[in-house]
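Yeah, one chain of the complex is gone here, protein chain that is, but the others are all in their spots.
Each chain carries a letter (A and B) given by its place in the written order, and its residues are counted from 1.
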Amino acid sequence: MRDSGRDPALAPRDMARLRQQMSRGATRRDVMRMLTASGMTIAAAGMLATRATRAHAAAPQRGGDLRVAGSSSSTSETLDPARFGKGTDYARGFMIYNGLTRLDGDLAPQPELATSWDSADGRVWVFKLRSGVTFHDGRPFTAEDAVWSVLRHNDPETASRARAYTGAIAEAVASGPLELTVTLSEPNYDLPVIFGTFNLMIVPAGTTDFSRGIGTGPYRLTEFEPGVRSVAVRNENYWKDGLQHVDTIEYFGLPDESSRLNALRAGEIHLTTGINPRSSKLIERDRGIELFVTRSGTFSDLYMQKTDATVGSEDFAAGIKALLPRDVIRSSIYRDFAEIGNDQPIAPSMKYFDDGLAPSGHDPEKAVYHLKKAGVMGQAIPLVASAGVGNTLDMALILQQAAQEAGLQIDVQRVPVDGYWSNVWMKRPFGFGTITQRPTADMIFSLCYKSDGPYNSSKWQDPKFDQLLLAARSERDETVRAQHYADMQALVRDGAGTAIPVFFSNIDAHSAALKGLEPIPTGNMMGYAFAENVWLDPA
Amino acid sequence: MTRLIAKRLLLGLLTLWLVATLVFAVSGALPGDAAASILGQDATAETLAALRAQMGLDDPLALRYAHWLGGILQGDFGLSLANGRPVAEVIGTRLPNSLLLAGLSTLVAIPVSLALGIASAMRPDSVFDRLTTFLSVLALSTPSFLIATLTVLVFSVWSGLLPALSNIDRAEGFGGTLRVMALPVLALSLSVIGQMARMTRAILIGALSEPYVETAILKGTSPLRAAILHALPNMAGPIVNASALSLNALISGVVFVEVIFAYPGLTKLMVDSVATRDLPVMQACALIFCAGFLILVLVADIVAILANPRLRSAG
Partner (left out) sequence: MIGARSLPRPLRLRRPGGWPLLSLAGAAVFAFWAGIAVFGGLLAPHAPGEFVDSWDTLAPVSAQYPLGTDYLGRDVLSRIMAGAKYTVGLPFLTAGLALFAGLVLGVSATLMRDAFDTALSWLMDTFNSLPSTIFAMVAVAGFGTSIPVLATVITVLYIPSAYRNVRAAAQTVSRLDFIDAARVRGESSLYIIFREILPNILPNLLTHFGIMFIYIALLLSGLSFLGLGIQPPEADWGALVAENMVGLSYGAPAVFAPALCLISLTVSMTLMVDAVSRRRKEP
């Protein structure tokens, strides 16, 4: 559980403080608090608090059969990148495919199948592609494959989950055997980041049957049964050097958390994911098992639709935002593996986060003032929540308790997770959504807060915000861009009908023998790209 | 006898049709559909419509029913909505696993519970009988998911004797398969043994007090011999019937075992297909369970008839 390079190593002064605290018998929680307060990442703090010292990772070892258990299992698992929707799919995707770019620990795009890219105006982009890359079936990778892999998202028949951010791609052509030219309908300097996301992995041109999983990736698929397991073996013709440490990777889903942990403790799997923060305390006692915590910008938001007569008023939103006991949510639900949120979707770990924005605190008096003004006291306000959507049900219960103390009656209505996203989310005026970390501020804002954004759950409309968003997207000057994003954060915090109590970390658990994990905030297990990076230490 | 079986088979087919229709009707009432489930949070109106059209979800219910039933009559169960593979193929990979699990559990459960039941009935109220009764009651009173997780803890996490996951596809050879199957079979048979041992004991004690058995014992036959030679054959019907019923309970217990041991069987497939609204797979699974149960009951009846000559003429 080494921390990523971008986080500053613990300064000697802090280390001294830490030792002093620990010698005074500080609890893990005290240490966590102290470290996160001093600006350290949760990941680093958790690691230090869990184990004060740790030998540095040794050199990678080659060989071994890696077994990994994901946290969900479904017969709808797929190898079609356009339909990737769960961690299980993403993890398999990174075994067998590559993207044109890949996102590093700072979510910056790095060369992958594209070696370089440039755009003069943010509209027309030229990507130089890597030569000498072959697909698993021996075909060489060319610009035609890239064109096909990009354009298929715009065909409704593909039913792509990336449709929301590939819509601006007006044209993609092979301007040379190894050169891709993409023309956008409006400028967007984040295109290389979009190309590094899960759904835009590269498949051979013309593929319609994805069951064989032919890609350019580090591992070659030998077995795949949706909802059961996949087995992949090292691709000996891989274009990258010095990676792909393990010989084979077996991957399967185990939805029951205690089964996952038992399998890990019994030594039958090396890595697993989706660990509830509340299990962390128990896992920390286990020798031979380590937690891997990735600080991320994933959040669950409580939305109040502007179009609704009861919950749509500004006073109601302001009241609820002041009512949320964020610290209780953080400690009780997330055991401090979370950072307090500010009702705007850019997490402190993300680029363009505005730390000048005053935090939204728990203020019952202010809440009562606004709620009274909204005229909702004495009514029972229905709030939908599902135990299957993040920890939103627990959040709803905590809010319900706080509301009761303030004199507001919230009627928590529990609904099953099956069909939640199609029938409940954004259809009911007062409820929860969960937005996983997106790589850029632009993507989050476009999806969730633009007037016509597909996830604009509170139905918030602000022309000024929309203008700023477009301006930031096509702005090359970083300072101006940052200012635009800061303004947008303020607009969302005060205007939109969404309360964002915390950003929570991704927690994985792995055997001590597994090395090489580095946090990438787009998801668990290195943003699901663990396959070519980890190794098994025989010692 | 043949006429009886033919009649039962015909009735069974009728039952299957009713179940099929029932399941179809219920599945039509489920909120959400496969397209929405696949696209999840990322659904847009356009992609959703395209996917629904591809899956044929826009057709009226009656048409879908006719199409589906017509397909089944020709042996075609359609395509899985979740992954586009033929339902027969999806089920084909899972059904043998489930049969193996159920078969092995039955092979373990029936002899063990018969032996325990007979032994207890021989010496009612002995220490052995009390202990058996106590353990049986305990086994059948404990939720199966708890039994399954406990066996993992004891035999796998703490002692490392057996694998915690049933990776049946990668098991090597007969020995490997047995090792992999050991824990699921143990977890599954425990509660069945609890039930069947109690039943056998009760039925046998009842039979041993019948006049003709008592006469045999008085004539000098040992009680065990009397039980096995005289009482048991006459009691075979009820015992087999009861066994068929506990096997139905066993199928329900399989759900937990398959989830906890990540065993790729039919019930887990059905749980998944309900969640993804993969109706063709869900319906096919329901039909298989129903058919399996009907066959069990039929076999139980035939055994009962064969074992009891008095019933033979009744058909």
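Everything below uses one rule, namely that a residue touches a chain if its C-beta (ideal position, glycine included) is under 8 Å from a C-beta of that chain, and two chains touch if they have at least 3 such contacts.
Remember, it's a predicted structure, so these values are computed and weren't measured experimentally.
**Student:** Just one of A:T134, A:N276 or A:T310 touches the chain that is missing; which is it?
**Tutor:** Spelled out, the listed residue whose C-beta touches the missing chain is A:N276.
**Student:** Of the residues listed, B:A29, B:A62 or B:L218, which one is in contact with the missing chain?
**Tutor:** B:A29
**Student:** Check each of B:A202, B:I217 or B:V303 against the chain that is not shown and name the one that touches it.
**Tutor:** Final answer for the missing-chain contact: B:A202.
**Student:** With the full complex in mind, choose from B:Q54, B:T93 or B:T142 the residue touching the hidden chain.
**Tutor:** Among B:Q54, B:T93 or B:T142, only B:T142 touches the chain that is not shown.
**Student:** For subunit B, which positions touch the chain that isn't shown here?
**Tutor:** Spelled out for subunit B, the touching residues are 11, 14-15, 18-19, 22-23, 26-27, 29-31, 120, 124-125, 130, 133, 137-138, 140-146, 149-150, 153, 157, 198-199, 201-203, 205-206, 238, 241-242, 245, 248-249, 251-253, 255-256, 259, 267, 270-271, 274-275, 282, 286, 289-290, 293-294, 297.
**Student:** Please identify, in ascending order, the residues of subunit A that touch the omitted chain?
**Tutor:** Residues of subunit A in touch with the missing chain: 29, 256-258, 261-262, 265, 276, 278-279, 281-282, 285, 328, 331-333, 335, 387-388, 393-394, 397-398, 401, 414-416, 418.
Assume only the chains that are shown with their structure count from here on.
**Student:** Just curious, how far off is subunit B from subunit A if you go by their C-alpha centres, in Å?
**Tutor:** The answer is 41 Å.
**Student:** For the complex, which residues does subunit B have touching subunit A?
**Tutor:** Against subunit A, subunit B makes touches at 30-44, 46-51, 54, 80, 82-83, 85, 90, 93, 149, 152-153, 156-157, 160, 163-165, 167, 169-170, 259-262, 264, 268-269, 272-278, 281.
**Student:** Would you mind writing out the residues of subunit A in touch with subunit B in their complex?
**Tutor:** The contact residues of subunit A facing subunit B are 69, 73-78, 83, 85, 156-164, 211, 223, 225-229, 250, 252-256, 258-259, 262-263, 265-269, 418-419, 421-423, 425, 433, 454-455.
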